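Before we start, here is the structure in question, set down as structure tokens.
A single protein chain has been omitted; all remaining protein chains appear in their positions.
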Amino acid sequence: MKISFLKIISFFLVIFTIVVFFIALSIDKRYSTENIVGKKIDNFKIKFLSHDQIFENKDLSNDKYHLINVWASWCLPCKKEHPILMKLSKDDNLNLIGINFKDKKKNANNFLKNLGNPYNIILSDTDGSSSISFGVFGVPETILINSNQIVIKKFIGPLDTKDYKNILNVIYEN
Amino acid sequence: MLSNTGNILLIGSIASTFLIIYFAYQNIKVRSPQIKKNIIYLSFFQITFVISSFLLLIFAFVFSDFSLIAVYQNSHSAKPLFYKISGVWGNHEGSMLLWVNIMVLFSYLFFVFNNKTNSVLSLYTLIVQNILILGFLVFLISDSNPFFKILPIPIEGLGLNPILQDPALAIHPPLLYLGFVGSSIYFSAAVAAILSNSDGKNFALSIKKWVLISWSFQSLGIIVGSIWAYYELGWGGFWFWDPVENASLIPWFCMTALAHSVLVLEKRNYLYNWVLILSLITFISSVTGTFLVRSGILNSVHTFANDPSRGLYILIFLSLMILFSFIIFFKRRINDQFNLNPLSKETFILSNNWFMMFYLATVFVGTIYPIFTQVLYNTNISVGPPFYNQVIAPILIPFLIFMAVGPKIGWMKSKFISYKPFFVIIILSLLINFFISFFLKSYNLISNLIIVSSLFLILYSLKDFITNVKSNSYYNLASFFSHLGFGILILFIILNHNFSEEFDLNIKVGETKKIGNMEIKFNNLKIENRENYNAVIGDFNIQDFQRNYLKKLNPEIRVYENPQTLTFESAINTNFKQDIYLTMSNIDGSDFYNIKFQVKPFMLWIWFAAFLTASGGLVRVFLKK
Partner (left out) sequence: MKTKFLIIILLMLNIKLSANENIGIDTKIFKNLRCLVCQGQTIAESNSDFAQTIKIVVRDKISRGSNEKEIYEFLSEKYGEWIVYKPKFNYINSFLWISPYIVLILGGYLIFKYFRKRRQ
């Protein structure tokens, strides 16, 4: 009796496993960004790129959406997404904050001089540690937060025109 | 031209496989003990077709025939000849062809060796095995055909991932395949034994050799893979509990269990059901592992180009295989009736199986659990080394003790082994452990106990060996090698784990840094052009003031062109006591180099012990008394 009980259990375990495998085949297994979406961003204190003053959460104006873009002059995809950022910078309802990631001040300034500066505020995270609290994997990454500092969307990798439309949709929907 | 020839050979293989199944079935229907000649001829044709198609693919790789998509994607004309050949199985299509080759090879050899003594069982086995072969051949030709053409013919290939261009990794897949693909033959034999109502003892005798052979190759494959990971990945470790490694370990547990319990079936005619189950799950777990690795369902170090349609095919095949073998097994309503004496070889062999199933469950659940949490709860989790170490390590202690005592116990019933040597050896192990921790450093309780029990296993095996040599009685050399080897392996792994040192620092050319009693000097940096890459070579001096030695180490950063990749080559200084291990990597936009300096004691002993363990199986097969 006990043996047949074992048989039934093992049979169902096997069926269950196979079904899970079948479902798992069709699941997308890229980095998930969900962990951070819908949460308020952490308190941060980051230095400005141009001078030694410090920028904090409370300095964020509370009537606009903010787009936090993590970039570096040594990062090639950052060059690729730059035109999109330039386009977004024309929108007055969006506050663009650039976090310069593990970069040299001179190179960062050259980068902006050559390609244009889309940012309203430029901060500098020289050792990359402040970016960890935004859940950053690498550069470029972009986080859209609303006026209450809640994360609405997170983009990993360079922004493209689809992301551009996406961002505008979020801003003008409400 | 080459593509067509290859496809014709594959079609020839399929045709001969079909015919073998048909004629073998006819042979069984007429119930004659005589095996028809044409089946033997057909088997010969089949193996000829399959091996020629494999040779043809090797030919295409060697002469860089980029009209084949598999060659174009995985080879390059500037690659050294050795890696052109190993590139054949360094990709999905070629490795599936190797897979089919090994299935056919085992099928052929099994049939040749067994058809005289046990014609009914070998005919049934031939049918089942060829159904499996057919499944893989269809998969090969439809979805993973290594002979697919590409038009227009490219002038140059894309090259093989440089991390795979390594002698150890070149022989690693064939060894491993001889192991777990070879296990297909006893899967087939088990199904055949049930269908033909074969006697347990006969079944045991016909599969025993194949179990040992596949076990030995599986062990060798795992060892070579670890050696590769140790010096090529440059992380300093040799086992990472990575899903791909686990996928090779799971069938190994099954084979180890089977290699033991098949003896009980042979000698005592016990455990028939259990041996059948083990024979079935060995190959089932091999295919499951392949599915997990090839479908891309898990993330892992070793990336095979994966694609979901392949995963789907293997999964359907796997499900059918499990379903049919389950149905066939459950239809056999024979319950083994037997009693065990607690103090008998049977009990100890069963306890081996008991621990093996525990390790199997741990590794299997650990490997697939992230898939379950993702599907059922939509959360991603990682199951890594800390989990396996914590669950597996404590259970090694009783396992090692059982392993020491087991071989000496007689069949059926044994009067107890005398207590005196037993205690002497325990005291001796405790003493040695005390000295180790006294002269080196102390470590935690579990490590203590594992060291004591592995010493117990080593000393006990040696004592057994010496008394047997003295009395000149029959002695099982195979089990002595494997058990002793395993004891040494665990001992040195634990010592290595406890006494490894690791330093991570950034350093510039010309700088000298002090760490502990050692000094690292970065002398200079030079660049060399080699056959198919450029090497940035660092020149380091390592000086130990306490032990007063000076070592020169030259780690490299290799820049490959096809495909464009950076690899970091470790520099290792090996001696009997320890490995000194150094890797360096560049830091973007800085003159500093990040170096990782490790002192890893007893690495050479770990490899030696692992090979000793694996040799046991081959000793058993080839040195029979």
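Each chain gets a letter, A and B, in the order it is written, and its residues are counted from 1.
Quick note on the criterion: contacts are C-beta pairs under 8 Å (C-beta built on N, C-alpha and C of every residue); 3 or more make two chains touch, one makes a residue touch a chain.
Since the model is a prediction, treat every value here as computed from it, not as a measurement.
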item: Which displayed chains the unshown chain touches; value: A, B
item: Option touching the unshown chain, where B:Phe59, B:Phe329 or B:Trp354 are the choices; value: B:Trp354
item: Hidden partner chain, touching residue among B:Pro386, B:Gly410 or B:Gly510; value: B:Pro386
item: Of B:Ser77, B:Asn197, B:Thr373 or B:Asn575, the one touching the omitted chain in the full complex; value: B:Thr373
item: Touching residue (missing chain; options B:Ser214, B:Ser286 or B:Thr362); value: B:Thr362
item: Those residues of chain A which, in the complete complex, touch the missing chain; value: 31-32, 34-36, 39, 102, 127-129, 131-135, 137-138
item: For chain B, the residues touching the chain missing from this view; value: 235-237, 240, 242-243, 299-301, 303, 338-342, 347, 350-351, 353-354, 357-358, 360-362, 365-366, 369, 373, 377, 379-387, 390-391, 395, 430-431, 433-434, 437-438, 441-445, 448-449, 452, 498-502, 568, 583, 585, 588, 594, 596
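In this text, only the chains that are shown with their structure count from here on.
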item: Centroid distance [mean C-alpha coordinates] between chain B and chain A, Å; value: 41
item: Complex interface listing, chain B residues touching chain A; value: 291, 295-297, 299, 308, 311-312, 315, 318-319, 322, 326, 330, 335, 368, 371-372, 374-376, 380, 588-589
item: Complex contact set, residues of chain A against chain B; value: 3, 7, 11, 14, 17-18, 20-27, 29, 32, 74, 104, 107
